[in-house]
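With one protein chain withheld, the remaining protein chains of the complex are depicted in position.
On to chain A.
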Amino acid sequence: MSLVRFVSTRPGPWLWLLSLLAGSAVLAGGGAAVQAEIRVTDDSHREVRLAEPAHRIVSLSPHLTELLFEVGAGDRIVGTVSFSDHPEAARQIPRVGNAGQLDLERILALQPDLVVAWRSGNPARQVARLEALGLTVYYNEPRRLSDLADTLERLAVLTGSSETGAAQAAQLRERSRKLATRYAHRPAVPLFYQIWDDPLMTVNDQHLIGELIALCGGKNLFGELPALVPRLSREAVLAADPEVIVGGGSGEDNRAWVDGWRRWSGLTAVRRDNLFFIPPSLIQRQTPRILDGAEMLCEYLDEARARRPETAP
């Protein structure tokens, strides 16, 4: 804070932030232990630089909060958004709005040295505003499982715990590789993944869940659709006649969406009782827990294979 006082006579209201950054760089450079600058490329292909590991982090998405806890930087999060509920300690972190609408005043008042943002989930204009106000922003946009591991590594570098991050990332890669060798080449199971009920929505092959489906040897019947999260009619699902219907629900233990399909007793998935529920927090959040969801999915698909009549192909 002494630096802040030092520049307080300057007229430009944003100058203090720049001065603060410049000042700490000078201190780091001028001190006895010359510290190397931290550089990381984010998912917007921009270089994020920090003079020293981040100590005051604002996380703008529940999944980023979770990833920061994974690399051991949970206690450095000074602010996060609504629905950051995992792990338990995340519930105690002060809130700075929800991912879709941020409270810029509160973020600024927390004086973070790093803001981790979710590119497709946060309002671009608000995050750009934070940057304009002098804050350092890391943009995250995980699309594939490999991106998750990369994110763990990068967040670890930014928070000065690169060894933990490397170990976590290696574990994640190993788990997904094991799943793939075990399940990916088993007989394909045509399936429909229901991510939302009204309107009815699914995912395509580009979606992270689409990758999990492929990992488990499933065949997403709507994987070729252009939209990442296509909206569908129920007729389209009836016409495609999936062997398996997998869905989340609004809530962690709510089978209502998948059980709704029982009305159509002619569906193969209904006849063979292949209606499976996976808690949304396990599969719809981009964190290592997604592999728990993936393991469930793989086992369900195996169950479905076991229920195939002898004569079926």
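One rule holds in what follows: a residue touches a chain if its C-beta (ideal position, glycine included) is under 8 Å from a C-beta of that chain, and two chains touch if they have at least 3 such contacts; residues count from 1.
We take it that contacts and distances are computed from a predicted model.
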item: Choices "ABC transporter permease", "Oxidoreductase, GMC family protein", "Putative electron transport protein YccM" or "Nodulation protein NoeA" - which one is the UniProt name of the chain not shown; value: "ABC transporter permease"
item: Given A:Gly74, A:Gly97, A:Pro112 or A:Gly165, the one touching the chain that is not displayed; value: A:Gly97
item: Identified contact with the non-displayed chain, of A:Val40, A:Leu108, A:Ala214 or A:Ala240; value: A:Leu108
item: From A:Pro123, A:Pro190 or A:Gly260, residue that would touch the chain that is not displayed; value: A:Pro123
item: Sites on chain A contacted by the missing partner chain, in the whole complex; value: 4, 7-11, 13-17, 82, 95-98, 100-106, 108-109, 111, 120-121, 123, 125-126, 128-129, 133, 227-229, 231
